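One protein chain omitted, others in place.
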Amino acid sequence: MCASLPTLAEPQHFSLIERVLFLALAAASAWAFWRRFGPIFNKILHSKKDPGFSLAPIGRRVRDFVWEVVLQAKVISQRPLAGIAHALVFWAFCAFALVTLNHCAQALSLDFLAPQGRFGRFYFWFAAVFALACSAGILGLFIRRFFVRPKWLGQISPESGFIAMLIFALMATYLAAFYVAGTGWPGHALWWAHTLVLLVFLPLIPHTKHLHLLLSPFTVFFSRGGFSKIPPLAGDEDFGLVTGRDLTQIVSLQAYSCVECGRCTEHCPANNTGKELNPKEIVLGLRAYLNDLGPQSEEPLLGKYNSQQAAFECTTCGACEFQCPVGIEHLPILVGLRRGAVNTGEWEDSHGAKLFLALERGSNALGLPAAERDKFIEKNALPIYDGSQEYCLWLGCMGAYDPRGREIVLSLVAIMRHLGITFGVPRKEKCTGDPVRRLGNDLLFQQLAESNLESLAQARTKKILSICPHCVRTIQEDWKEFGAPPEVEHHSEFLARHLPELNLVSGLDLPHQAKSGPGGSFVSGHDFSRAENAQTMTGALAPEVTNKERIVFHDPCYLGRYRNVYDQPRAVVASAGELVEAPRHRERSFCCGAGGGLAFLGEEGGERVSHVRAAELVATGATTVAAACPFCNTMFRDALTQVSESRPGAPTVQLVDIAQLAARNLPHETN
Amino acid sequence: MKIIVAIKQVPERDAPVRIAANHKSIDEADHQWAMNEPDAYALEEALQLKEKNGGEVIVLSAGPERVGSTIREALAKGADRAIHVVSDDLASRDALGTARLLAEAIKPENPDLVLTGLQSEDLGLGQTGVIVAELLGLPHSTLIVQVEKTDTGLKVKRELEEGWFQHIELPLPAVLTIQSGGNKLRYATLMGIKRAKTKPVHAVAAADLGSAAAPVLTLEHIALPSKQKSTQILPGSAKEAAAALVEKLKFEARVL
Partner (left out) sequence: MSILLVLEESGGKIKRTSWEAAAAAQKLANGEGVTAVVIGAQTEALATEAADRGFAAVIRLEHPLLAQYTADGYVSAIHQLIDSAKPAYVVLPHTYQVRDYAPVLATRMGQVLIGDVVAIGDGPTFTRQLMQGRLNGSFKPTGSGPYFVSVQAGAFRADAATSSASAPVSTFTPTLEASQIRTRPSEPFRGSAQTVDLGSAQMIVSVGRGIREAENLPLIENLAAALGAEIAASRPICDNGWLPMERQVGSSGQSVAPKLYVAVGISGAIQHLVGMKASQCIVAINKDRDAPIFEVADYGIVGDLFEVVPALTEAVKAAK
């Protein structure tokens, strides 16, 4: 080492008084800590046990723990700068574990890290690096919270500032020790300074959000896993989250782990359009409930601490749960609160009741007679699935009854016929139950799931193909509670696999191709200058030559965040034109507003989610919006017209489903 | 207030309509069954009256065993108990015969009020409630959209043609037939269904309520109407099409 670097201090010696004082203060600090943490620990422990909880598969838990806690991957990837700053602080805390232990042991002459020994010297320097990093990190976070003041962090909390200063002090006193000789009073003073900061910090940890220091590793480890995993109801008296007695250990643990970072709220489509719903406040509402009333209370959860209105503004888009760095699962909480209101009949909403009554008496969420679906099937000569075909094509409520949904189905049918892939539609189809499941009506959902599972099993259904991500999700995941659903796939996954066969060659720079026709407009239809090429391509006429139509793809929540499918629909779009991304895309995609059963409920307050998103899509400069979900399609139809009307002179933005893009260049005989 | 609600189980709206071979009935083979919707409104009215005035709501339904599911649905929505008049050949009775059964089941209960829906979704006679009133010797009113209890009995709001209404006062006990749409229906809840399991259902055989007299009205023949529902596009100039439309509305659709 160079002479200019500081040397490590000699071990210190402590008088008896100092030792006694230290022990007394440490005891006091520990007592103060437990006084706050004890009740919280007990509340979590005394919460209802999670039905069906099992530690297995442990591999998944360990993997999540390493990825999210140890590597801080979610924290960093979702908010890079602040995430790295936080990661540095966290890693410093880990690195300092030994140092802190050693520091306290020193007072009792039990220290084990000798500064002159090889390991000790290495470790102290190792920790010093982290101390520097941590100081930088905590400084950065402090500046962000108190000077930059992002909206999501909420009110300025003096306590956060104090804690930040304590952490900084811990690092500073540690580093300063390199420059001060161990023996002598400055060294001692520094030791005591560091110790006092430590002992003051400890009891502050269980105070509000700093509890995450202790809890979040456990929260991540004990999470339910998957995404939006809605737990089954247990027994005859379980109706969802009605009172404190329904809060389970996992929910209580999650409520106490909230760091109040506001990442959930930042991406909430309801909150971003002026509605009452604030995902962070939902979790903190539960925490306040637990603090005030505890987990055995019979007070309703929706009332003083959380509002029913807010709970029913959620589109279940999942942006909140997806973002949470401490593993809080917002969707089971929101759906649980809704269950509590709906399964007990507390929720009085005329549109909601209409939806439930429509499904009580009929087969689809739109309240239309099943004969309409039969007419559609007959008119388009769609075969009925009888077990002999490869795919069962699930129409869904939108595909069977909505004029736009039907167009999507017919495009997909044309493609399947062109590819020679056999398929049939179910003879009888009831709504998969997605809207009632997300609204919390377990009675109806069970009836629909069981009825559908039975009729699909009777037809010996093996593989289902659907145009609707909501149907796909509900069939694959939510029906599991009541039986074994067949395999199911979304049409984007199917199309991506078959892209090469669809001859969607367009917008490529081919030598003798005219890029634009007379007047500079698109050359549509068939380009006969490439007639000789047409003969060499199997089955298709010459592809449409376009001027690279700019198509912006909107990731549906239930396809992207819920199913992790981002690339397949993009492959389809990219082969049909130039793929353009919206600012909020892939896992950050901004909901269209239809999910969570909201497409069937009444007027929304504030701005319309669909309009906000439509404006964002239009602002990319694309001429076409590509959707992959019939609900997104319906929501954007009106929204895009209105957005277009407010921009006179600009070309109207087209709206298509990826199936329609893929079917564009099919030979007309099969259309 | 002790209220009896007479509820009929009818084929589900989406049920395929197939005529039986003998042309005298409908093939019920793979039908699913549901509560007659106007009766659901009657039940809703009863439940709201109970919530306002206290008392008991009893569901009454006649038919074979499958009627049990509709009775349970009514109990799940909030009725307190039920009476099931078990009969496997209800179709052989006419409206008078069915009403006699119901009246006999109602008599021992001595209710304050009997409610039924305005008419059923299958036969659509709209008479059973009125006949029951006559058999029980009680005053009645039909097409009721609102019911209010008063010191002297009831004050009800009755729907008249063309957007007119009238109030009627009548003493209790009485019979009312309830028009759809007067209230907002409540949805069935999980909690309701679970609670319904413990509510009593009293089954009584139709034969025990008196033998059926010979019917005075018989259904001889069922057939599909000659005109099926299909869209008629009216051609011609605006004037011609308009005139044709008015003709159709007056004499074919009979809505003008």
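For the reader, a short list of remarks on this structure follows.
By written order: A and B. Residues from 1 in each chain.
We take it that a contact is a pair of C-beta atoms (placed from the backbone, for glycine too) under 8 Å apart; a residue touches a chain by one contact, two chains touch by 3 or more.
Only a predicted model underlies this, so the values are computations on that prediction, with no experimental measurement involved.
Screening B:6, B:67, B:102 or B:133 against the full complex identifies B:133 as the residue touching the chain left out. Only one of A:166, A:214, A:368 or A:574 touches the absent chain when the whole complex is considered: A:368. Within the full complex, the residue among A:266, A:402, A:434 or A:549 touching the omitted chain is A:402. Summarising the interface, chain A meets the missing chain with residues 351, 354, 366-368, 398, 401-405, 599-603, 634, 637-638, 641-642. For chain B, the list of residues touching the undisplayed chain reads 11, 17, 19, 26, 94-96, 99, 121-127, 130-131, 133-135, 139-143, 158-171, 181, 214-225, 229, 231-234, 238-239, 241-243, 245-246, 248-251, 253-256.
Criterion: only the chains that are shown with their structure count from here on.
For the pair chain A and chain B, the distance between C-alpha centroids works out to 48 Å. Listing the residues of chain B that touch chain A in their complex gives 12-14, 34, 37, 184-194. Taken together, the chain A residues at the contact with chain B in this complex read 233, 236-237, 239, 342-345, 350, 352-353, 356-357, 360-363, 369-371, 441-444.
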